[in-house]
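Sharing a structure below in C-alpha cells format, with a few things to ask.
The complex appears here minus one protein chain, its other protein chains still in place.
As written, the chain order gives the labels A, B and C, with residue 1 at the start of each chain.
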Amino acid sequence: MDTKILQQTFLTIRSNKIFELFVIFIIVFSALVIGLKTYEISPVALQIIRWLDWVITGIFLTEIIIRFLGEEKKTHFFTQPWNLFDSIIVIVSMIPLDNSDMALVGRLIRVFRVLRMVSIIPELRLLLNSLLKAMPQLGYVVLLMFIIFYIYAAIGSTLFETINPVLWGDISISLLTLFRVMTFEDWTDVMYETMEVYPLSWFYYLTFIFFTAFAFLNMVIGIVVNVLEQESARIRKETHEEMTLEDLDSKIEELKAILLSQQKIRE
Amino acid sequence: MDTKILQQTFLTIRSNKIFELFVIFIIVFSALVIGLKTYEISPVALQIIRWLDWVITGIFLTEIIIRFLGEEKKTHFFTQPWNLFDSIIVIVSMIPLDNSDMALVGRLIRVFRVLRMVSIIPELRLLLNSLLKAMPQLGYVVLLMFIIFYIYAAIGSTLFETINPVLWGDISISLLTLFRVMTFEDWTDVMYETMEVYPLSWFYYLTFIFFTAFAFLNMVIGIVVNVLEQESARIRKETHEEMTLEDLDSKIEELKAILLSQQKIRE
Amino acid sequence: MDTKILQQTFLTIRSNKIFELFVIFIIVFSALVIGLKTYEISPVALQIIRWLDWVITGIFLTEIIIRFLGEEKKTHFFTQPWNLFDSIIVIVSMIPLDNSDMALVGRLIRVFRVLRMVSIIPELRLLLNSLLKAMPQLGYVVLLMFIIFYIYAAIGSTLFETINPVLWGDISISLLTLFRVMTFEDWTDVMYETMEVYPLSWFYYLTFIFFTAFAFLNMVIGIVVNVLEQESARIRKETHEEMTLEDLDSKIEELKAILLSQQKIRE
Partner (left out) sequence: MDTKILQQTFLTIRSNKIFELFVIFIIVFSALVIGLKTYEISPVALQIIRWLDWVITGIFLTEIIIRFLGEEKKTHFFTQPWNLFDSIIVIVSMIPLDNSDMALVGRLIRVFRVLRMVSIIPELRLLLNSLLKAMPQLGYVVLLMFIIFYIYAAIGSTLFETINPVLWGDISISLLTLFRVMTFEDWTDVMYETMEVYPLSWFYYLTFIFFTAFAFLNMVIGIVVNVLEQESARIRKETHEEMTLEDLDSKIEELKAILLSQQKIRE
C-alpha cells in the first residue's frame, strides 16, 4: 500500500508543469554548457563546467528515476522508445571518460543530451513521429533514385577513373561525386575535366541531373499529394460530409414510396 | 467645436487619394536620394542632396502631424504599430548627425524610410501581416531544425576544430559553416578537408544535408497545406456550402413526418 | 467581288495545315541557319547561308502578306500583338545591315525569328499568355522583394564600400551582389570578406537570405494556390456543381408548401 502512495506522489511530480519546465531549463542549460566547451576557456572555467556537468547528470538521473517510479507498471516504462533513449543517454554519460583516451567519445555522447528536448516536448515528439511515418511511403522512389545513382556511379568509375582517381577512383567515391553533382556544387569543374578526354561526357552529366531532378520532384509531389489527401480526408470527417448524397437519395426514395402507397390506397 | 472641424479637415486630407500618391512619390524620391548618395558625387551635388534630405524630412514630419491631427482619438494613434514606426523613423532622422562621428548611423536610419512604402500602401501591409501570421505556425519545425543544427555544430567543433579552426573553431562558427553546407555553397571543399583526417566524415555531411532538407521540405509543405486549407475554408463559406447535407436531411425528415401524419389522419 | 474571292483564297491557304507545317519547318530551318553561323565556317558556306537568309526572309514576307490578305478587315490585322510582332521581325530583318558596322545588330534581330515559333503554334501562344497573366498577381510580392533588396543594397554599399568597391561600390552593383547572394553563388566568399572588418556582418547576410527566401516561397505558394483555385472553379463548373445545395433546399421547401396546402384543403 505504501509503494502505491509513493508511486502516486512521483506521478504527480512528473505531471507537474513546473517540473517539466525545470527539466527543459536544465536541458537548455546543458546545451549551453556543451556549446561553451567548444570555446577556448581558462582551466578554472573548465573545472566549473566539469562540476556543472556532474550536477546536470545528477538532475537527469533523478528525473529519470522519478519518471520510472511514477510509472504504474514498471515493465511498461522501457517499452516506450523515448524512455529508453533518455535512460541510455543518462547512464552512458555517467561512465567516467573525462580523464581517459575516450574523453572525446564522452563529450560526443553528452551532445545527444540536446535531443532530450525532443523527448520532453510533446509537440516535437509528434512532429518527429509524423516525419518518420512519411518515410516508408518514399521507399520505392528512394530505391529508384539509388538505382540511378548506382548505374551512373558504375559507368563513371569505369570511364573516368584514369582521368581523376580522386573523384572517380571506385564506386563509393563516384557515388559521393555524383551526390555533389546533384547539389550543383562545382559540377562544371567535374564535367569540364572529363570533357577534355570524352567530349560527349556532358551527356552523362545532363541526363544524370535530369533523372535525379525528375525523381526528386516526383518524391516531393508524392509527399504533397499524400499530405493533402490525409488533410482532406480529415476535414471530410470533421465537417458535414459524414452524410453522403447516396444517403439523401435513399431518403427521397422512401418519401416516394410512401406517396405512391398513399395513392394506391386511395385508388 | 473648432478643433472638431479642424480634425475633420485633416481627416479629409489624409484620406485624399492625391495626398497618398504625393507621399508615395516623396518616399520613392527619398529612396532615389539614398541610392544617389552611394555613388561618388561632386560636393555641390552632395550639398543639394543634404538640402533635399531636410525637405523630405520636413514633408514627412508634416504628413505625420496631419495624420495625427486627423485622428479622432489621439491616444488611439500610437497603438497602431505602423504609425509608431513612421513617427520613430521621422523623429530619429531629424537628429542632426551629419557632421559628427555618427554620420554613418544617420545615413543607415534614413535607409529605413524606404520601409515607409509598406506602411503607406495597404496591400503591402496586408501581405506583410499574412507573412508574419504564418511564422508562429512554423515555430516547432524551426526549433527542431535548430536542435539538428546545434547537435551537428557541437559534434563538428569537437571533432574538426584542429583540422580547420576558421570553419570549426567554436560552436557559433560551426553553426555558420553548417548553414553554408545547407546552402550547398562549396560544401565539398569543407568535406574533402575533414575527410583527409576522418575518411568517414562524409556520413556527417550527408546525414546533415538529409535531415535539414527533410525538415525544410516539411516546413514548406506545412505552409502550403495551411494556406490551401484556409483558402478552401474561405471558399466553402463564400459559396453554397453554408448549407450542409445534414440540413437537407432534416428537411426531408420533416416532409416524411408530414406525409405520415396525413396518412394517419386518413386511416 | 473579285477581292472578296481573293481574300477567301488567301484565308484558305492560311488555314491550311500543310501551310502551317511548312512555315514551322522554315522557322526551324532558320533557327538552324542562325546556329550554324556561330560555328567557324568556310567563306563559301557563309555565302550559301547569306543566300538562304534571303530566301527565308522572302518566304516569311510572302507568308505575312498571305496572312494579311486573308484577313477580312485589314485594320483588324495589326491589333493582334502577334501579327505586329511577326511583321516587325520580318520587315526589320529586310534592312540590309550585312556589310555595314551594324552587321551584329542585323544578326541579333534574325535570332528573334525563332520566337515566331511561339506566334505560329497556338499551344505555345496559350502557354505564354497564361504565364503573362500570372504576373500582375505577383506584383505586390515583387514590390516587397524589391524594397527588401533596396534597403539591404543601401546598407551594404554604405557599410562595405571601402572593403570591396567591386562588389559594393554603389547601390546598383550592390543590388547585383545581393542577387548573387540570393542564388547562393559563392556567397560565403562575399561574407567572409566583410566579416573581417565587421565580425557581426553574418547577421546582414543571414537575415537577407531568410527574408528573400521567405518572400520567394510566399510567391511560389501564391501561384500554386491561385492555379489550384482556378482549376477547382473550372471543375466545379464542368461537373455537377452548377446546382447548389441551396437550390435543392428551396425545392424541398416547395414540396413542403404543397403538402401543407393539401392538408389545409382536406381539413
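Here is the rule we go by: a residue touches a chain if its C-beta (ideal position, glycine included) is under 8 Å from a C-beta of that chain, and two chains touch if they have at least 3 such contacts.
This one's a predicted model, so the numbers in the text were calculated from it and none came from an experiment.
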Relative to the complete complex, which of the depicted chains are touched by the chain excluded from display? A, C
Missing-chain contact among A:24, A:48, A:92 or A:159 belongs to A:159
Full-complex contact with the absent chain, from C:21, C:55, C:127 or C:233: C:127
Among A:15, A:80, A:188 or A:207, contact with the omitted chain is made only by A:188
With the full complex in mind, choose from C:13, C:64, C:92 or C:114 the residue touching the hidden chain. C:114
Extract the touching residues of subunit C with respect to the undisplayed chain. 31, 34-35, 38-40, 104, 107-108, 111-112, 114-115, 117-118, 123-124, 127-128, 131, 134, 176, 179-180, 183-186, 220, 223-224, 227-228, 231, 235, 239-245, 247-248, 251-252, 254-255, 258-259, 262, 265
For the chain that got dropped from the picture, name the residues of subunit A it touches. 140-141, 143-144, 147, 150-151, 153-155, 157-159, 161, 169-171, 174, 184-188, 202, 206, 209, 214-215, 217-218, 221, 224-225, 228-229, 232, 244-246, 248-249, 252-253, 255-256, 259-260, 262-263, 266
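Everything below uses one rule, namely that only the chains that are shown with their structure count from here on.
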If you check the contacts of subunit A and subunit B, which chains show up for both? none
Compute the rotation angle for the C-alpha superposition of subunit B onto subunit C, expressed as a multiple of 5 degrees. 90
I'd like the Å distance between the centres of subunit B and subunit C, where a centre is the mean of that chain's Cα atoms. 29
